[in-house]
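Apart from one protein chain that is not included, each protein chain of the complex appears where it belongs.
Order as written gives the chain letters A, B and C; numbering starts at 1 within each chain.
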Amino acid sequence: MEQELRKEAKKLLEEGKVDYIVGFATGSLKFSTTPLITRDKEEVASLVINPFIVNNLAKFLTQLPGRVGIVAKGCDSRSIVSLIQDNQVVRENIVIIGVPCSGLIDMVKVEKLVGRDRDEIDDVSLKGGKVTVVIGGQKTELPTEKVLFDSCLGCESPSAREYDTFIGEPGKETGGRGLGKDKIKELESMTTEERWEFWKTQFSRCIRCYACRQVCPACFCERCFVEESEPQWVLPAPKWQDNLIFQVIRNIHVAGRCTDCGACERVCPVNIPLRSLTKKMCGLVSEMFNYEAGTDKNAPPLMTAYEYEEAKDLIR
Amino acid sequence: MERKPEWEPTIVGFLCKWCSYAGADLAGTSRKKYPANVRIMKIPCSGRVDPLLVLKGLRLGFDGVVVSGCHPGDCHYQTGNYRARRRIAITKKFLEYMGVPEERIQASWVSASEGDKFARVVADTTKSIKKIGPNKLFAGNGR
Amino acid sequence: MTIKKISKKDMVELLLDWGREMTVLVPSRDKGVTEMTEWDGKDISFLGWYRNTVIPTKSSFLPPVEEMFTFQKNGNGYQIEVSPGQGKRVVFGVRPCDARAIAIMDKVFTDSHEDPYYVSKRKNTVLIGLGCTNPYDSCFCTSSGISPAESTDVDLMFTDIGDDFVIEEITEVGKELLATASIVKKASQADAVTMKKARAAVSGMVTRKVDTKNIVDKLQACFNDSDFWEKVAAKCVGCGVCTLLCPTCCCFDICDELFKKQGARYRTWDSCGFSSYTKMPMENPREEKWRRVRQKVCHKYEFFPMNSEVIACTGCGRCIRLCPVNWDITEVLASVPAEQPIKNK
Partner (left out) sequence: MAVTNISPRKKKLDEDNVYLPSIAVIDRIIEETPSVRTLHFNFKEEKLRKRFSFESGQFAELSVFGVGEATFCISSSPTRNDHLECAVNRVGLVTNALHRLGVGAEIGFRGPYGNSFPLELMRGKNLVFVGGGIGLAPLRSVIYNVLDNRNEYGKINIIYGARTPADLCFKYDLDSWRKDKSIDVAITVDKGDESWTGTEGFVPAVLEQVAPSASDAMAIVCGPPIMIRFTFPVLEKLSFAPEQIITTLEKRMKCGIGKCGRCNIGNIYVCRDGPVFTYAQMKNFISDEY
């Protein structure tokens, strides 16, 4: 499959159909990958597809000039569609190389299950619905439900729906297992005060590195409201109050754009459960406005569209 | 005997200048009685209300936020209030999930002729906020 | 230098002993992220799981947010109230890389103008090092001249030799800290040998290397090679993880807050990775991402050594481990061209 992808990418560059190829290459650490952004025909030989391709590459589309060939899993492709809806990307300028995805492995979960850090593990592989972990020659099999990212377990379209060429066979749906909603249910069963207290604690450790914003394809503003100085909406200091406002507003600003890909939660260095926000937001958007982000490139963006009658119970 | 005065909430109201602001004006000129708890900000259209304004209001210590615009279909700019509606609905629901009581954020449609309704909205909002007490959401430090 | 020793099971007692006089900080993951926090007086399980904290030890001296002073407005005037200074503390479990980082920060905060907030914390804090036994695969401290289990940038240095820790008394302050602790015993010659062996073994476990030979010259030569830096910066998403969580990065921002009449001035972490960092109203000298990436790399490996004769990177590997896109500084440094580019600027 990787060979096929490399061949395709090389062809696109050679034929001058694209100026850049954006994909994944093996990272410098175990079980890591890194975005490969290249114009070099030879460099595409290092493109890979494996269960560790965690980044949402759609982020780079808004940064690169010219025509771009992009390797897309289901989540990347949804984000691309969303960017097309927002006129951030011109469909004709991109070539989407769809790749199958049977879920990405959450190494934090693996670490917890085997009680070892990732650099102490020899091998992790995903095959036939099972994840095999090798430590010191010892093999352990783990069910995918326990080690895939929550976002993957709830994913309805793991393989790209919007694509120009597809490499291999589309992966099977991993979604519908109801997983990933647990945390939201847990939160919803709390009282309002308890919920506020919960988020206060979470955001107390935010250091405002903005990794969540920077990896989010839906965050394409040239200048974010947190950097505005006249007026200064939030303090640059990472006080929990301002951290919380930043994240809440970020979520509202990307409502209808956020595809719940989980990139923000994955990169948070202080482990704030951001998907409990994005997932909830996607749920709200779908419940209230019957809208699902990144599914229809011809649909108007959520916040510019309206029905004559909606949200009646909320506004008097 | 001296009685401790009842706690009075402070509410910020973002009112569209084409309708609700005029509605508030009408409520005043026609001598409608309504609680004096609301501090009015005139805005060009309810579509101007970024959720940021709502949260900033709460952050600054207002006990409640009222957003009011033209009735659906009556927007001076055709669709401003439709867009405001989606945004405010999402904000309200999402903040509720975060742990902000729903009572703190109120939205309504008030036309320039509805002085009555404006008075009612303010009275009801004040009442419901009195019930849940002062906004201590962002307290702790800095207030 | 005299060496002493303590049995691991006596550690609670030793920490309790110190805790009577001072606040004791130890590695903890109770708050959802590993960092140095106040010890609860019981739990020393960190001795088992602790490799290094995500939040570097610098946060004990330069916290993410720090109140500098508060002010009260009366009429047109202001009354300033300075925030209280730091009480005595002991930080236990500082890794050699983070200890060196603090020595590097000392240079910044004590040159020409002394920084009262940093210095007050620094002077009232005893640093106790704990040698690594299991470095990460992202660690490359040995390339910065640091041994993962050895440090003289601390007051006391603990080395794991199995059931016991060997303790080196590096400074007088450290020595004093052990003077009355009866559970601490004299170490034997054999312990010293075991310690040396343990150290050598751990050093060997650090396999990631950076060739720092002539790095200043090499970076100077390619400083204006924008093609190189653009390539290097391509996949960087421009977040602040690597810089904010770097143990030596100590750039900060100062901001004010005012509610009604009561306000405060804060000092907070800031990062050269953000475009707002150098933004001036009319122009921004580092608007482009590659300039910011260049600044980050060159500050550590070119400018800082030029000014202070030490590389401002201790090889703790956090920036590699925590980077959202696996942007790896060791790879970047390895790719710095050895010769001046032909393209002349």
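The rule is simple: a residue touches a chain if its C-beta (ideal position, glycine included) is under 8 Å from a C-beta of that chain, and two chains touch if they have at least 3 such contacts.
These numbers come from a predicted model, not from an experiment.
Participant: If you put the missing chain back into the full complex, which of the shown chains would it touch?
Facilitator: A, C
Participant: Considering the whole complex, which of A:Q3, A:S229 or A:T304 touches the chain not shown?
Facilitator: A:S229
Participant: With the missing chain put back, one of C:T23, C:S203 or C:N224 would touch it. Which one?
Facilitator: Here the residue in touch with the unshown chain is C:N224.
Participant: For review purposes, identify every residue of subunit A that touches the missing chain, sorted by number.
Facilitator: Residues of subunit A in contact with the hidden chain: 229-230, 232.
Participant: If the missing chain were put back, which residues of subunit C would it touch?
Facilitator: Contact residues on subunit C toward the absent chain are 17, 21-22, 68-69, 71, 73, 76-78, 80, 82-88, 108-109, 111-117, 120, 123-126, 172-173, 176-177, 179-181, 220, 223-224, 250-258, 263, 265, 267, 270, 272, 277-283, 285-286, 291, 295, 298-299, 302-304, 306-307.
We take it that only the chains that are shown with their structure count from here on.
Participant: Specify the chain with the shortest distance from its C-alpha centroid to the centroid of every protein C-alpha atom present.
Facilitator: Answer by centroid distance: A.
Participant: How many Å are there between the centre of subunit B and the centre of subunit C, using C-alpha atoms for each centre?
Facilitator: About 48 Å separates the centre of subunit B from that of subunit C.
Participant: Among the residues of subunit A, which ones contact at least 2 other chains?
Facilitator: Residues 239 of subunit A each touch two or more of the other chains.
Participant: Where in subunit C do residues touch two or more of the other chains?
Facilitator: Correct list: 257.
Participant: Where on subunit B is subunit A touching in the complex?
Facilitator: Within the complex, subunit B contacts subunit A at residues 51-52, 55-56, 59, 72-73, 79, 82-83, 85-101, 106-109, 121, 137-138, 140-142.
Participant: Inside the complex, what are the residues of subunit A that reach subunit C?
Facilitator: 27-30, 32-37, 55, 59-60, 117, 119-120, 201-202, 204-205, 207-211, 213-215, 227, 235-239, 263, 266-267, 269-272
Participant: Touching subunit B in the complex: which residues of subunit A?
Facilitator: Result: residues 187-188, 192-199, 225, 233, 239-241, 244-245, 248-249, 251-253, 255, 280-281, 284-285, 288-289, 302-306, 308-311, 314-316 of subunit A touch subunit B.
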